[in-house]
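Omission of a single protein chain aside, the complex is shown with its protein chains in their original locations.
Up next, subunit A:
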Amino acid sequence: MSAVLASAPETAQPLLSVRSLSVRYQAGRNGFWARPRMINALQDISFDLYPGETLGLVGESGSGKTTTGRAVLRRIDTSDGRIVFNGRDITNVKGEELRKLRRNMQLVFQDPYASLNPRMRVLDIVAEPLIVHGLVRNVDEARDQVGELMRLVNLPRDAHDRFPHAFSGGQRQRIGIARALALKPEFIVADEPVSALDVSVRAQVVNLLQDLQKELGLSYLFIAHDLSVVRHISHRVAILYSGRMVEIASRDSLYERPMHPYTEALLSAVPVPDPKTQRARKRIVYKGEVPDVANPPVGCHFHTRCPIATERCSLQVPILTKKAPDHWVACWNR
């Protein structure tokens, strides 16, 4: 893999730097002693994330978005590659050290209905990170801090003593965000934080995330499949396809001049809120299905569906290369 990747707008040190990250999953075992079958969920992913920046991560189901987020948070083990966070190699951090690392990196979940323990009060949920990291001794001591967090995410103070089921989806998601913010992390992985919400509350939550970023200087890895939301919130965007990164670029560059044929197709599927323009647009649809991750094609994973594929594509894996300023594409023919 080429050493340098999408250089950031500023020359500061990246907060998170991922190099040739691969993740292999066990896919069941045929018997007690049998060797498990392996599936390559993620292959050779590299990117940098700078302080105060949002990197949008886009791809269809099964493309490895969530796996990337979980691997970066060290929630699942990596099989190859390196993850450097704040100048420290955290690829193999375990146990107590990993637990301490949680103070700096947090996760916002996709499903606000399932990610809050139904038997805990909001106060207990939001105060728990403070308690388990020994920042406060008990819930009562955390009351003021939790109140402050509630203010940050625009929840009423009287929410403290209620249970999660008393809140709407958007409110629950904000409780989840408050929980993630409790430890004042620098880096948050937002795993499709708005895809389970009503369209009407999506904007609220996305804007909240943006405001929090400005106020607290957070960095986000924003995972989504909704391209318009990603365009709204991200500074840079990366596109995943079948476990590989096919394109990474600054937002405007990617949305205005997509280079990878897969990205082109993705962007053409985003509706434009203007009937005339929408009618005039051409929707690019490629034949075929996403390859089976357990048995992917040789070479470029996209070549079976690609209109501009050549023989080389079915033999060699394309390398992510710089094609324009701050624009990297993995395609032999572009």
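Here is the rule we use: a residue touches a chain if its C-beta (ideal position, glycine included) is under 8 Å from a C-beta of that chain, and two chains touch if they have at least 3 such contacts; residues count from 1.
What we mean here is this: contacts and distances are computed from a predicted model.
Engineer: According to UniProt, what is the chain that's been left out of this complex called? Choose from "NADH-quinone oxidoreductase subunit A", "Peptide/nickel transport system permease protein", "N-acetyltransferase" or "Dihydropyrimidine dehydrogenase".
Structural biologist: "Peptide/nickel transport system permease protein"
Engineer: Which of these touches the unseen chain: A:S17, A:T54, A:T67 or A:Q106?
Structural biologist: Per the contact definition at the top, the residue touching the missing chain is A:Q106.
Engineer: Of the listed residues A:P129, A:P193 or A:G243, which contacts the missing chain in the full complex?
Structural biologist: A:P129
Engineer: Kindly state which of the options A:R162, A:H232 or A:R334 is in contact with the chain not pictured.
Structural biologist: Looking across A:R162, A:H232 or A:R334, the contact with the absent chain belongs to A:R162.
Engineer: Looking at the full complex, which residue from A:R24, A:R75, A:R143 or A:K322 touches the chain that isn't shown here?
Structural biologist: Result: among the candidates, A:R75 touches the missing chain.
Engineer: Quickly run down the residues of subunit A that touch the omitted chain.
Structural biologist: On the side of subunit A, residues 32, 73, 75, 99-100, 102-103, 106-107, 109-111, 114-119, 121, 128-129, 132-133, 156, 161-163, 165-168, 171, 176, 179-180, 182-183 touch the unshown chain.
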